[in-house]
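My structure is below; once you've seen it, I'll send some questions.
Only one protein chain is missing; all other protein chains are in place.
Labels A and B are assigned to the chains in the order they are written; within every chain, residues are numbered from 1.
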Amino acid sequence: MRYRAPDAAALLTAELDAFTAIFHRPSGITHLLASPAREILALLGEEPLDGDMLLARLADRYDVADATRDALAARLDELVVAGLVEPL
Amino acid sequence: MADALILARALADPQSLALDTDWIGLITTARAEQLLGTLAYRLDGLPLPEDVALLLADARASAENGRRAALWEAEMARRALAPLDCPVVLLKGTAFVAAGSLAGRGRSIGDCDILVPRAALDRVEAALLAAGWEWVKPDPYDDAYYRRWMHELPPLIHRTRDRMIDVHHTILPPTARITPDAAALLADAEPLGNGLSVLSPRDLIVHAAAHLFADGDLAGGLRNLWDIHCLIDDHGSDGLAARAAHHGLTRETARALRLCHRLFDTPVAPEHRDLRGGDALYLRRVLARDDWGRPIRPATRFAFYVRSHWLRMPPAMLARHLWTKWRR
Partner (left out) sequence: MRHQFTVRIGPIGFRVGSDWAAPIAALQDLYRYYPSPNLPDFTVRLEATHWWRRWLRPSIRIGGDYMLPEAAPLPLGFGLLAAEMAMNLQLALGGRRYLLLHAACVARDGEALLLTGESGAGKSTLATLLAARGWRFLSDEFALIDPETGLVHPFPRLISLKNAAIATAIAARPDAKLGPLLVGTPKGDIRHMVPDALAVGAMDEPARPALLLYPRHGFAAEKRGVPPAESFVRLTQASTNYVAMGEAGFTALTRLVRAVPAQAIDYPDGATAIDQVEALWRTR
């Protein structure tokens, strides 16, 4: 299954120390994300990816090497429930 | 006594407002009738006192946030129901903004109302519960009442977004004396291109009329009539009479047209241009709001309240319902 996130124009972001505050324009909902959720969101906003591709890009681009497949699935589920990521 | 006629006139003909209008009275009436956002869009761009313009700009911004939130609820319902592969038709305010109707401009939108086939109701319910919606009230009497007698599931609220969804399988309760053709509503709905659809232009009007007269106690009646005025402005009213007859809602639709014409100068066929018996009472009811936002004409209001229950249920049931409600 592939996942998709809104492109950057749909999000308003503000870095707040260890967190990123995100205003999601289509919903008007504010989210406070930490790593690696914000990196996941950024990658999926560029193009839809499946779990394996996402894991590889996270390691490649952000040095998030310790992410396991299970942990990633849990983060993705949270993002899907929040409406930030849509399974295709 | 001052009533909401000032608001109806302002909506119908914004240019007619004088600079020395009782602005606070107009604004308060509009707020109380949930029409401030609508009024704010109607008056946008006209020369207004500065404070009035500022207040209405706030109301437009607020309505825009509301529009966005309503469309998002529809989108989340779409995502939850997409695997079921059943038609999902948006109703009322959400439908107006999704379809870009004039009726959606500035409209306040509360719950997300959707229409699905009755046969799919159980699957829809399960899918929504799995996607984070919960029952609003776990009261067994109310639940049994809804399932047995209503045209919708008991209301569901989303756990984190705190927004309600009403899932309908038709547009009037099975106990009402009129049974609209739910299959035709679904069959003729117009796709929005994202997996959701809205009722056809004629059905939008017929539904609004049904909701106003055959179901409700006319609370929010002025807003409903404004919806109908806008829907006619969008698409005209050709073919409306035939469609209303098909659903058994000729009387309700004709009355809505007469009241709209009287209140808003809505363009209607010649036979709907004069008021008929009983219309005056309806006008008294939909305009029963004073310039302090207070409900007025309590006797008229109560008459319509009783009538709404009468229409919905046979008398014995009505007694049982009022009794159960009263005992608590």
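In this section, a residue touches a chain if its C-beta (ideal position, glycine included) is under 8 Å from a C-beta of that chain, and two chains touch if they have at least 3 such contacts.
Keep in mind that what you see is a predicted model, and the values were worked out from it rather than measured.
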Which one, B:Arg68, B:Arg123 or B:His246, makes contact with the chain that was left out? B:Arg68
Write down which of B:Leu11, B:Leu39, B:Val52 or B:Leu185 is the residue touching the left-out chain. B:Val52
Which chain A residues touch the hidden chain? 12, 14, 16-19, 21, 23, 25, 28, 30, 32
For chain B, which positions touch the chain that isn't shown here? 23-24, 28, 31-32, 49, 51-52, 54-55, 58-59, 61-62, 64-65, 68, 292-294
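The rule is short, and it goes like this: only the chains that are shown with their structure count from here on.
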If you average the CA atoms of chain A and of chain B, how far apart do the two points sit, in angstrom? 38
Would you pull the chain A residues touching chain B in the complex into a rising list? 25-29, 81-83, 86
The chain B residues in contact with chain A across the complex are 65, 68-69, 71-72, 75-76, 79, 132, 160-161
